[in-house]
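Only one protein chain is missing from this complex, and each of the others stays in its spot.
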Amino acid sequence: MSQIFHHSTNVLSRLSIYGGVFIVALLGAALYGIELSPWYTDVHVSREQPVPFSHKHHAGELGIDCRYCHTSVEKSSFAGVPPTQTCMTCHSQIWTNSSMLEPVRASYRDDKSISWTRVNALPDFVYFDHSIHVSKGIGCTTCHGQIAEMPLTYRAGTLYMSWCLDCHRQPEKYVRPKSQVFNPNYEVPANQEQLGRELVKEYKIQSLQNCSVCHR
Amino acid sequence: MDPESSQNINDAREAPVLEPGHTLATVTDKISSIVLGRGTSKGWMFGFGISFALLMLFNVAVTYLLVKGVGIWGIRIPIAWGFAIVNFVWWIGIGHAGTLISAILLLLHQKWRTSINRFAEAMTIFAVACAGMFPLLHMGRPWLFYYLMPYPNAMWMWPQFRSPLVWDVFAVSTYATVSLLFWFVGMIPDLATLRDRTKNRAAQVIYGFLAMGWRGSAVHWSRYETASLLLAGLATPLVVSVHTVVSFDFSVAIVPGWHSTIFPPYFVAGAIYSGFAMVITLAIPIRKFYHLEDLVTMRHLDNMAKVMLATGVIVAYGYMMETFVAFYSGNQFDRYMIMNRMTGPYAWVYWLLITCNIVIPQVLWSRKVRNSVPMLFIVALVVNVGMWLERFVIVVVSLHRDYVPSAWGNYIPTRWDWATYVGTIGLFLTLFYLFIRFLPMISIVEMRSLVEETNEESRNK
Partner (left out) sequence: MSSNSNTPERKSIDLAAAGANLAQRDRKRFWQSLEELSDTKKYREFLEHEFPHDTAKNPEGIDRRDVLKLAAASAALAGLSACTKLPTEKIVPYVKPPEEIIPGRPLFYATSMQLAGVATGLLVESNMGRPTKIEGNPEHPGSLGGTDVFAQASVLTLYDPDRSQTVIHEGRIGDWDSFAVAISNMRGQQSPKGAGLRILTETVTSPSLAAQINAALKQFPEAKWHQYEQCGRDNVREGARLAFGKPVNPVYKFDKADVIVSLDADFLTCGAGHVRYTRDFSSRRALDAPSANPNRLYVVESMPTSTGAMADHRKPVRAGEIGGFAQRLAAEVGVASANSGEPNSQNISADWTREVAKDLQQHRGSSLVIAGEEQPAYVHALAYAMNASLGNVGKTVYYTDPLETNPTDGMESLRDLANDMKAGKVEVLLMLGGNPVYDAPVDFDFGPALLNVKLRIHSGLYYDETGELCHWHVPATHYLESWGDARAYNGTVGIIQPLIAPLYQGCHSPYEILGLLGNDPGKSNHNVVRDYWAGQRPEKDKAFEDFWERSLHDGVMAGTALPAINVAARSDFSKPPTAQTSSANTSAASSDLEISFRPDPSIFDGRFANNGWLQETPKPNTRLTWDNAAMVSPATAQHLNITTGTYVKLQLNGHETKAGVMIVPGHADSSVTLHLGYGRRRAGKVGTGPGFNANFIRTSTTPWAATGLRIEKTGEEYYFAVTQHQYIIDHQGHTSEEESTAAFHRDLIQVATLEEFRANPRFAQDPQEEPTPGLSLYPGFKYDGYAWGMSIDLNKCVGCNACVVACQSENNIAVVGKEQVMLGRAMHWIRVDTYFRGGLENPEMYYEPMPCMQCENAPCEVVCPVGATTHSPEGLNEMTYNRCVGTRYCSNNCPYKVRRFNFLLFSDWQTPSLYGVRNPNVTVRSRGVMEKCTYCVQRINAAKIHSEEANQTIKDGEIVTACQGACPADAIVFGNINDPNSRVSKLKAQSRNYRLLAELNTKPRTSYLARVRNPNPEIHE
């Protein structure tokens, strides 16, 4: 009786059987890729802001200390976003009629907050504390990247749990002298490994990895 | 080959595994005609309709569950596991008979398995399908089920390998895969037969696709034999392992009534017990409606009844030991647990279970009962119920009064508990109806291999 299938079916079937494995593998890889892609992580994606504030200019060129604006970074879990008042301390004197700064002046005038778009956001079930990291010699740029070279601010790390754990498991790779914490242009020294180990000892840095450190 | 002839033989043990008078052709015709025969019988339509309705009920229950949360069930603190886990263990148990028949009996060259192994295997797969759903459904956040799988992730987290639930994931998935393969591989030649016999083009394509180009060449056959043997070898340990692992879910915990070393063997025995009960429950109507008395003979029923009896006795032993150890250990919590089972709020469940699983099945000692189809059917049903009750007693009654009395509570199943349970039965039956309609429910190949020798025997008579 007549053939039901064309001869080529043999090849196809064999292909599909062996190919199955690879297809699955490819799918997995694709997913993984997406999870790491900027589209998903927002790394290096600078956000639209009401005022195009440039850390490059303020922190880099003018060399304003981080703590001038992020006042509570040493005292509280929350680094603090500067109130309009802080902006106006300078901008009531300089660039007083730059159109770029109108939102700031407006905010100060009619006492309405500027609503910035959050760049570094963690899920609500993660409790991160700035003060302890800063006081243990973790520099701003370690997590926030080369902030002094960001015309518009973007996220420097994925902020994934793995990303946190990387440092929590081997802090010596990232810790720096306390004096350098707020230095936006800090260069990681060649002897980081060995310097790091000393600092970890000196600052009594614990490598905390249990859940309730961040989740509760 | 009139179906009555089986009844003439008063001792089922002497009944052949295939009524004499069959030729290769008749066997093939008989089995394939069920699938290829014109039109669909009213009975099938009716049964399928009902099961499909139940399946729809299942869908409703599950949707509502996903929308609302497991709170729609009767579970509470302290009884955090209810029907879901009871049903899970029950279905998994039922699955066991199939694998046992097809794998172990194959290795033991038990001829009588041939005519029942196909739908026993089918039953296994459908049962596992039903069972497999419950661990997912019973989770508080089922959409996160993948947390139980070991896969590289951005959290740098693995599952917690000390937990029996993780072992379950592997045990059950392996079991499902192997059973499926076994079933399918075994069917290939028959699918080819169907492919060749059907006139319908679409059917030809479908069966042809499934037959994977089987031509019945010598090479094919030898490959086929090896494959089945290998798979049988693979499946055999699973018969034991799966329910052992399932039993760990309980025996690893410290709940009085769970924390017991006897669980693995007695779970496996129980599984086979319920499995065979289910096979009988399915076999009897099928052989009746499709007039297969000559293929599924009294011999089969008799043997299965014996297996039931044997495993049933092991289970009974398990119960006895549980009670004995509770008192012998002198552990007050275990003692209380047993006393509470026998006299507490759920005592009636316990005694009903004893009646169903131990008392009633003893009638199987009598040959008369084993030879009477209706009696067998009833006993099988009773055992099915009994084994479900057993799981209820283990899960719920152990939990409802454990260590701290202030936290004692009662479990009352809600309508959604029942809907989900009945729903899975609907799913099971639906699949089974489709199976007997569209696939050869008895292995043509293996039956043909029996033709010769049975004719031999009958000639010698």
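To keep things simple, chains are lettered A and B as they appear, and every chain counts its residues starting from 1.
In the analysis below, contacts are C-beta pairs under 8 Å (C-beta built on N, C-alpha and C of every residue); 3 or more make two chains touch, one makes a residue touch a chain.
Quick caveat, the model's predicted, so the values are computed rather than measured.
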item	value
Of B:W112, B:F126 or B:Y336, the residue in touch with the unshown chain	B:Y336
Of B:T23, B:S41 or B:Q160, the residue in touch with the unshown chain	B:Q160
Which residue of B:V255, B:V363, B:V397 or B:V451 touches the chain not shown here	B:V255
Where the missing chain touches chain B, by residue	66-72, 74-78, 80-81, 138-145, 147-148, 153-155, 157-160, 162-166, 169, 249, 252-255, 332-333, 336, 399, 402-410, 412-415
Residues from chain A at the interface with the omitted partner, ascending	35, 40, 47, 72, 75-78, 80-85, 107-108, 111-118, 121, 123-125, 127, 129, 131-132, 135-136, 161, 204, 210-213, 215-216
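Heads up, the rule we're going with is that only the chains that are shown with their structure count from here on.
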item	value
Inter-chain centre distance, chain A versus chain B - centres from mean C-alpha coordinates, in Å	54
Residues of chain A touching chain B in the complex	1, 4-5, 9-10, 13, 32, 35, 158, 160-163, 165
Complex interface listing, chain B residues touching chain A	152-157, 195-196, 204-205, 208-209, 212-213
